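Missing here: one protein chain of the complex. Every other protein chain is in place.
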């Protein structure tokens, strides 16, 4: 059994990680670290875990676990790792954005690998440290990687994406107050979202000369889970060529599905899937990309990375029941 | 024109009051008092008022206005009135629960009148001070007053009611976080809700001997506005007698409507109406009562009281477009 | 009083028209025509009208009314007018898309005027027949008219807009089944929405040489009311110049408001407003445009047109309480 430790156990991504790991056949949760919740049962912060676990939050880490998941706020993972030492063999998967960019990746004479399995599967399998991608970044990259892999990104890319309220985290705020959020929509950080950096880094790792703009408007949706993204760019390839390109690219990747049918957000919610729908409209390729922001966009992908790192079947513990409704 | 002052201008009830008063043909908003917002435009706290008003929050009161609405938290109105003096002629309408019970009603050698127009219309017209009823209390009382008026309450009353998230106020809290509240339901203060006291006081003012229990479960709904209440009690009266009783009781009250048809919450939302649907099921009378918690349950009723106090048509400024959807 | 007839009374746009007209101080509803509902009270189809009106649906028209609103499905208005004659003085306001394009506008040796008051106010005031704009078309045009008025549209325009479920009409369908729609998002008719034709027609009426593409993705949102649209295009004008341009353009138009603040959908819902927020991002102008699809996007705009045609203040009957939440 893989002994796992979770750091920062009271937030949404750690809660979702726990929901997966309590049923993962190869993992034993060794400890869940939370200074604010220490001594309380996990169900105090995640009451839906009733009947799943009797574990209690702790403020002590076990430095000898096989894998540690860092579920801390952005900017806090680095500081935590500097102040807390783990065994040489311990793998670390960080869900924040602290180590995602190449410039930030060096650590302990080793390097964080960007944990997008559909881009870096072999590197992940060999990695000691993983920087788990951002949620928007995952949905957008998976919609563009096949193009970049063939140097087909030749024009600006226009992206509109909408995320559920869990994307904003567990902290209370005006824009997550139910009275405000319900039946409402707004956008934020238009053209300036921080995930653009990791997206461009990944695309350039495949298509070095890609320098066009990615014009990205992120929106706040009134649902709780999921990201629904539409992307379009000009390309001379036909619809058939494009579908073939995408299906070929994702042939060995069990969580990405390519279709020419219409799709809707809930098809991906509660699963670790990314579903891509392709349309050709005049000169434009229009890709719709859907994921669950807490699963393929965070904790599910973290477990997928862990599976790869420990030589398990990539889908272990991640064959989740779709929600349907 | 009636000059109105509003105390505590950043909350939901004051926002709703402003939305009504900006279109009220007989009212001029003289000042909106908020220590936290002083100097900012009203639209800083209530952005949907864009284009409706150029007013700015102030931390100075004008003691000479014709009417003051107190939109402060429960327990704060009394203290405010002790520290701030208004002109002798100034009418005061308090939306908190500070003065609703007879034991609390005395003030300044005068007395607060309980501002439920369907119970106290004449007293309200003559009052200087009004204690505006609670939202649940309004929905429940209007469903029972006709029975009490004929001494027909002879058994326990079973009440289940569900309220929108605006009922919990503008403060951030775990149970108003969108991620938690959306698609969720829970109950709170079962059998112990504070509105029971004012409900019983009103019923006893009509039917002195009523001593049965009112078993009331309040629920948190995932919508933002409205209260949907079902109440049942045993009675030997027939359905026809009951409908006749209710319609007669509310004949002179322009906001309460009695029907034998099925009703649903949104029929009352965005209006100052209370709609009552009556069914007879075996020995039981089942009443469904719906209101908008911010209108008939708070700010709309406050304006209705103001209209009565100043001799205006009761519906002035309150003929609001139903939302339909 | 203006005597009004409504044709097709059981749908969403006629329901909303009725909700406005029951409180309009200068209008008397003469008849509401519906073959499917004839003989039933209006409240059978629109139960929230309880207490507002005792009117009954009819299958007979009164050809002598002052104004007729056609609330029929697209393609049915023309046929209806051919089979039913009205008095010479009767004004007709059609809410379908039958007469919106110049090629379709001729009728009875007269012509339908495109009823967007912010484009055609004087023509509307003099018109006998009005083709009321589409909902998406209204939100998008109001975001672009000031640019076109100064020949400033020089590049492609990228539009993403999301509409509530009332936009799909009262008919039952899989994509309006609550189990499917709730917490879901999808898009439809990408780059091919039928409103593009009327949008281009209006823009070309101001800027004849505009030939760039308008790339428009319409989305189905899970809320019931409202359209939230984001649009961007390249322009060399500064943010200050643009805000000045927009505010100047809309100075005499009481329902359009221009701001540099962030906005969210619910600020416009339940009102006849269109609120525009402007940002400059590098070379791009980003406009966010919000309306209520049933009000400014349909029935509210129809009443606004009626007001202009009969010489009333443009806002008569349309000073609606914002919903806030």
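As written, the chain order gives the labels A, B and C, with residue 1 at the start of each chain.
Throughout what follows, contacts are C-beta pairs under 8 Å (C-beta built on N, C-alpha and C of every residue); 3 or more make two chains touch, one makes a residue touch a chain.
These numbers come from a predicted model, not from an experiment.
Visitor: Could you run through the displayed chains and say which ones the absent chain touches?
Guide: Result for the missing chain's touching partners among shown chains: A, B, C.
Visitor: Among B:86, B:136, B:228 or B:250, which one touches the chain that has been omitted from the display?
Guide: Checking each option in B:86, B:136, B:228 or B:250, the one touching the absent chain turns out to be B:228.
Visitor: Which listed residue (B:116, B:147, B:162 or B:274) would be found touching the missing chain in the intact complex?
Guide: With B:116, B:147, B:162 or B:274 as choices, the missing chain is touched by B:162.
Visitor: Going by the touch rule given at the top, which residues of chain B touch the chain that is not shown?
Guide: 158, 160, 162, 164, 179-180, 182-188, 190-192, 215, 217, 221-226, 228, 230, 232, 262-266, 269, 279, 281-282, 284, 286, 288, 325
Visitor: What is the set of chain C residues that contact the non-displayed chain in the whole complex?
Guide: Counting over the whole complex, chain C touches the hidden chain at residues 12, 164-166, 168, 170, 172-174, 176-183, 222-224.
Visitor: Which parts of chain A face the unshown chain closely enough to count as touching?
Guide: Against the left-out chain, chain A lists 12, 15-16, 19-20, 23, 46-52, 164, 166, 182-183, 224-225, 254, 257, 259, 261, 263-264, 266-268, 270-271, 273, 275, 294, 319-325.
Simple rule for what comes next: only the chains that are shown with their structure count from here on.
Visitor: Taking every chain's C-alpha mean, which one sits closest to the mean of all protein C-alpha atoms?
Guide: Given all protein C-alpha atoms shown, the central chain works out to be C.
Visitor: Let me check something: if the centre of a chain is the mean of its CA atoms, which chain is farthest from chain B?
Guide: Chain centre farthest from chain B's centre: A.
Visitor: Calculate how many whole Å lie between the centre of chain A and the centre of chain C, each centre taken as the average of the chain's C-alpha atoms.
Guide: 40
Visitor: How many angstrom lie between the centres of chain A and chain B, each centre taken as the mean Cα position?
Guide: Centre separation, chain A to chain B: 46 Å.
Visitor: Which residue numbers or ranges of chain B touch two or more of the other chains?
Guide: Within chain B, the residues that touch at least two other chains are 12, 164-166, 182-183, 224.
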